[in-house]
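Every protein chain but one is kept in place in this view of the complex.
Each chain carries a letter (A and B) given by its place in the written order, and its residues are counted from 1.
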Amino acid sequence: MTILIDTVALVLLLLLSVGLLRIWLGPEPADRMLASQLFGTTGVALLLVLAESQGEPALRDVALVLALLAVLATVAFVTRVMQVARADSAGERRDA
Amino acid sequence: MPDSLVTLLQALLLTLGCLFFLVGTLGLFRLPDTLARIHALTKADNLGLGLIVLGLLPSVPGPATAAKILFIWLVALAASATAAHLVARTVRASDSRSDREDGA
Partner (left out) sequence: MKALDAAIRTAWLFVAWWALAEGEAAAVAFGLGAVPLIALLSWRLFPPGARRPRVLATFAFGGYFLVGSVAAGVDVARRLLSPRLPISPGYMSYKTSLPAGSPRWLLANTLSLLPGTLSVTLRGPEIELHCLDTTAEVHDAVARAEEHIARMFPL
């Protein structure tokens, strides 16, 4: 069982790194924002599995906080992009 | 249920969970646009997380911890659905803006 749980952790870590490669490639800012979702699910799963294999209950709290922060990160991103977009369109109107 | 059967079931759930995470990551590379990638990431990864949580349930120390990881799964579900909606809305808004620019 321990070997299996460790293997699962390794696989999840690998998938997380591959996902990060995609996010690095982009190209849109929204593509990059998917990183928060990736960590919100794969990262949470990885932490839960590690909490089991390392016998470290505190990691479950980290998983919970990570899931909550993932949404806040997205909200911050969306608010910023919307602001930039609004500023852009205001600039266009002035140009016209 | 005998222990070996529980272990077998656990192994099955954890492996299936990993496979769905693999599908989610595959989706990031195979799908053509951001919105389609959000589909894959939201649905496949949440199922993967659910399966891994179920697979871990028999090995956690007590019922409180079991309730906790189920609770974490629910939070992650709500978080993922909300984040998916927010990113999709932003993509949509910038899409319609570039449509207008193309039309002009």
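Here is the rule we go by: a contact is a pair of C-beta atoms (placed from the backbone, for glycine too) under 8 Å apart; a residue touches a chain by one contact, two chains touch by 3 or more.
Predicted model, so just to flag it, every value in this text is computed and none were measured.
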| item | value |
| --- | --- |
| Chain not shown, touching residues in chain B | 19-20, 23-24, 26-27, 30-33, 35-36, 38-40, 42-44, 46-48, 50, 61-65, 67-68, 71, 77-78, 80-82, 84-85, 88-89, 92 |
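Throughout what follows, only the chains that are shown with their structure count from here on.
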| item | value |
| --- | --- |
| Rounded Å distance, chain A centre to chain B centre (Cα mean) | 11 |
| Interface residues, chain A side, partner chain B - complex | 1, 4-5, 8, 11-12, 15, 18-19, 22, 28, 30-31, 33-34, 36-38, 40-42, 44-45, 48-49, 52, 57, 60, 63-64, 67-68, 70-71, 74-75, 77-78, 81-82, 85, 89 |
| Touch list for chain B against partner chain A, complex | 7, 10-11, 14-15, 17-18, 21-22, 24-25, 28-29, 34, 37-38, 41-42, 45-46, 48-49, 52-53, 56, 59-61, 65, 68-69, 71-72, 75-76, 79-80, 82-84, 86-87, 89-91, 93-94, 97 |
